[in-house]
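Just one protein chain is left out here, and the rest sit where they should.
Each chain carries a letter (A, B and C) given by its place in the written order, and its residues are counted from 1.
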Amino acid sequence: MIAQNAAVLVVVLPLLSAPLVALIRNPAIAGAAALVIAALDAVLATLLLCQTLDGTVISYHLGNWAPPIGIEYRIDLLAAAMACLLSYAATLVALFLPVSLQGAVSPGDRPRLFAAFLLCLAGLVGIVVTGDIFNVFVFLEISSLSTYVLIAMGAGTDRRALTAAFDYLILGATGATFFVIGIAFLYVVTGTLNMADLGERMATAPKRAILVGSSFIFVGVALKAAMLPLHRWMPNAYAYAPAAIGTFLAMTATKVAIYMLIRMSDFVFDTPGEIGRVNFAALLPPIGLAMLLAGSVIAVTTKDLRRLLAYSSIANLGLMLVALGLGGVAGIAAALVNLFNHAIIKGGMFATTAAVLHRRGSTRMEALAGLSKDMPVAFGLLVLGGLALIGVPLTAGFVSKLVVIKLAFDQANWLVVGGVLLTSLITVAYIWRIVEAGMLAVPEKPRPRRDLHPAFILPAGLLGAATLGLGIWSEPMLTLASRIAAQMIGTAP
Amino acid sequence: MTTADLMLTAILLPLAAALLIALAGRSPNLREAVTLAAAAGLAFTVWQLIAGFDAGTAPTIALAQILPGFTLMLRAEPIGLVFAGVAAGLWGLNSLYSIGYMRAEHAPRQTRFYACFALALSAAMAIAMAGNLATLFVAYEALTLVTYPLVVHWQTEGAIAGARRYLAYLLATSLVPFLGAILWTWSAAGTLDFTAGGILDGKLGDGALTVLLLLFAYGVGKAALMPLHGWLPAAMVAPTPVSALLHAVAVVKAGVFTLLKIAVYIFGIDVIGRGVGDVLIVIAAASVIAASVIAMTRDDLKARLAYSTVAQLAMVTLAVAIGSPLAIAAGILQLVMHAFGKITLFFGAGAIQVATHKKKLSEIAGIGAKLPLLMASFLVGALSVAGLPPLGGMWPKFLLLEAASARDLYLLIGCLGLSTLLTLGYLAPIFITAVFGKPGAEDPHALPHDDHGHGSGHLPLLALIPPVVTALGCLVLFVAAPAILRFVAPAIGLGVLP
Amino acid sequence: MSDLVGLFPYWAVIVLMMTGLYIVIAQGNLVKKLIGLGIFQVSVFVLYIAIGVVDGATPPILSPGFNSYSNPLPSVLILTAIVVGVATLAVGLALAVRIRESFGTIEEEDLLPLTMPELPPDGEARS
Partner (left out) sequence: METLLMIGLLAALGALAVAIAFMDDLLVVTMLSGIFSFTCCAIFVLFDAPDVAFTEACVGAGVSTVLTLAAIRLTGRREKRVGRRASAVGLLVSTVCGLALVYGTLELPRFGDPAAPANLHVAPHYLNESAAEMGIPNVITSVLGAYRGYDTMGETVVVFTAALGVLLLLGGSQSRPLHRGDAPARADRDVILRSVATLFVPMTLFLAPYVQFHGAYSPGGGFQAGAILGGALILYGLVFGIDRLNRLVPERVLQVIAALGVLTYGGTGLVTLALGRNFLDYDALSAGPTGQQIGLTAIELGVFMTVTCVMTLLFQRFASRRSEP
């Protein structure tokens, strides 16, 4: 029974357990409950992945109303893989979430925070598995609202978390409203909200309405994807949120936005790269390249490790957009490889940063002095992640960059080739700031050697190992990505 | 052991040694014993490989696939084995010297030093045995990264700045032009495997090939072709054994080795020879002369030697650019001969520093009297680098002249002659000042150092033996050069031996 | 001319929406921003409901005397959206209150110098 209903349980489990977790009074028990639920959700997502691996598309009719009358959950390989990413990320973060909240959030508030965390997970998974465009909006709001609150919880250590959350709320709500306007235009000319149905009916619909509707949806999604020039919310959100929450967001939030872009451009709107017969694909490489450059350059100038990583994420999102813009099965596959690999690399770095923050109380660059001495493992993991961001061979980051550059080479797109290669250099500059700060800078007073708190070891270590592992044995990731892309474009894998 | 096992051993042995060194950090003697044992083991392994090499049965070992078509694989071939032999053979001597030098200097962080040294050797072995450009690139990057802690070793402000420069040059060149050139090759040829006769002939026009060759020449920043040579003098902030490693054993040699390998197995020697390499000939020749001239102006001994390296390595690039079997043979021999000659010089400069705390040409007048054996070996090394018989260094210069005249490049012949004079011009003053110079007014600088208790004139035996051995090596190589040529001849299509 | 009459409601709503959007972007007071957001959202609701109108029809509550009803779906969607709107407003207001307590102001231009990334962390009192 669970296997047949995994499609809906993967969302409903965290969604309905959140209210219960919120009622638990003991923070330790609530934290453990959140971990267990996230882990169970990961099991369900894995189940879905197994079910869709052979190309099956699961269509689950909620309330047993056939689409387009009712809401449909439509799970293909991409949705299942994304659900896995989200739930695994949540599980890993839940491992160190309670520890990283020490001293930042009062114990009495923690159960509710864990509940908000689960709601955020449920919202994101809900976006990923649904086949109904209005249902996307509803779950987008669940995840967004909980995200605003989670970010604001960083106010215990830095009051700027409040303004960061507020800025994100205004932008997020505006973006969501744009999304709803877009849905209105699409609905008025097609009469349906089911995405697959929408795709079919769009062919005969008036072009202008489709153009405007899809543009507004694009802007709404672009905001969530921190696409230039709508990226302003992201560095603050990542830098001031509680470190564990920042880790979760870095691994999931913008990735889901990229997912939506892929989904909207392909699943709903028949032609890859086109949203409603508008070729947004042509927009993506310039925007992506600009993000790649701007994100990297600003990262060099930041004074805080988490902010540095956030800007670096903007650069990496740019790389995903560039890949997506290159189009075709290979383009989508390259974007997906980047998406998953970056989630792993950045997740590992943010988790390690959270561990550093837990020991040091700060992630400012000068606080890193002496890190290689008193937290060698943490330093090693940071350097490993950094090398992956640069794109050094034998790390997952090299594979990510290589697929994009190779594709650009084959298409003779020299601008992309040059841009991506050049940003590697800027990446070296900001990663080496971490290395010099952690290895060469002399701390004011030597600290006793106290490495990662045990809670961080498993998540940071696993993500670090995956960073290496996927760099050497990249075949599973590449196969998965190209299978997904082939399924989306409708060619046989 | 089979050839395949030996190849893996050659890479994994230093890797394992690095781990053991890190574990043995508490006991310096044990730690150094591990280094020396690993060096001996590696030398033995590589010797076995060379002795048992047979082109017909050389196996290919596939390690991993990063992308379809971008695979990691190993394959032994003569040029790589020569490089591996040089690196493995000199590691032991360099380690001995390191022990003497580092202990005398009371250097901190010695465990990191030896561990990174072993890692660098592992990377060098992987470069030597890379079966395709992908593998070579991966190992090349690894070598850059593991040598960074060595360069930054003293962690002074100057060291940090120098190391930053080192890293910036090497990563920038490798991540942009080198990787770009590799991908271009991959895109054009559909493969990256090292294949006899090259893989690019007919795939790209000669104009594109010229550009591609230049991309490679500058992409392989370790070859220090001017004007991208700046990292080499900057990296002189490192402890002297590291400088020796950088200039003689692993890093720059890995660079020119990569160029040789690309010339022989990616472009094909005759493809370059038919005109693709002409632009590079001019650049390399100019690089030889310019670097030699700059070397003459440097007062700091190590800086002088660094520019000397730039000049000498440009000769290998020149050999690549000329593009005939004879020239490539000269390049390979230059790789070997320069390694022995230059390591002798660096050992000498470091020993002078250990014994007298002097680093500059203007300070060393008259110290030769206290260090006769050292200065004798220094002289041998200097003459070998300059290319005078009866020393190994004569062979590559001679072959290069032959190759240049075979292609009627008379201007180049003039350049090479001039470079020999210039080489003598910047190396001879060191020897002459040290042996015949009169200690002058600058002497007081040395006095305070005497308080340290390891002052003037005292040279640890471990810092003396290695230069003497390598100097003898220069002599031996004069005789052994034909054997090396015979070993590599089939790979580069060298017919009649001169 | 018939176009003008037929599309006028949409255009009027668009003007309302854009006024709301302008308030969100242009106003510096955080509470005012939220109110502007509310205007923006409510105008979008009107757009949706306008889509569902059918000439000469009655509300979609079935009764024997009628056979033409307006479209129920936009109403349902907007019922959802209204609730989402108030939820966002509540969280936004709560944030505004906290910002006022922490920074002493809810004016964007006064907050700007207080939230520069260069400033050292300044945590609120922990319990």
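Definition applied: a residue touches a chain if its C-beta (ideal position, glycine included) is under 8 Å from a C-beta of that chain, and two chains touch if they have at least 3 such contacts.
These numbers were taken from a predicted model, which means no experiment stands behind them.
S.K.: Which chains here would be touched by the one that got left out?
M.R.: Spelled out, the missing chain touches these shown chains: A, C.
S.K.: Have a look at A:39, A:57, A:212 or A:489 and name the one touching the chain we're not showing.
M.R.: A:212
S.K.: Which residue numbers on chain C touch the omitted chain?
M.R.: 2-3, 5-23, 25-32, 34-36, 38-39, 42-43, 45-46, 49-55, 57-63, 68-80, 82-91, 93-98, 100-101, 106-107, 109-110, 127
S.K.: List the chain A residues touching the unshown chain?
M.R.: 1, 5, 8, 12, 15-16, 18-20, 22-23, 60-65, 68-71, 106, 108-109, 112-113, 115-116, 119, 122, 126, 132, 134-135, 138-139, 141-142, 145-146, 148-149, 152-153, 181, 185, 187-193, 201, 205-209, 211-213, 215-216
Criterion: only the chains that are shown with their structure count from here on.
S.K.: Could you work out how far the Cα centre of chain A sits from that of chain C, in whole Å?
M.R.: The computed centroid separation for chain A versus chain C comes out at 27 Å.
S.K.: Taking each chain's centre as the mean of its CA atoms, how far is chain A from chain B in angstrom?
M.R.: Distance between chain centres: 45 Å.
S.K.: For chain B and chain C, let me know how many angstrom lie between their CA-based centres, rounded off.
M.R.: Chain B and chain C have C-alpha centres separated by 68 Å.
S.K.: Touching residues of chain C toward chain A in the complex: what are they?
M.R.: Interface residues on the chain C side: 17, 21, 24, 30, 33-34, 37, 40-41, 44, 47-48, 51, 73-74, 77, 80-81, 84, 87-88, 91-92, 95-96, 98-99, 102-103, 111, 115, 117-124, 126-127.
S.K.: Going by the contact rule set out above, which residues of chain B touch chain A in the complex?
M.R.: Its residues touching chain A are 64-68, 70, 137-138, 141-142, 145, 149, 152, 155, 160, 164, 167-168, 171-172, 175-176, 179-180, 183-184, 186-187.
S.K.: Where on chain A is chain B touching in the complex?
M.R.: 387, 390-394, 398-399, 402-403, 405-406, 409-410, 417, 421-422, 424-425, 428-429, 432, 436, 439-440, 471-475, 478
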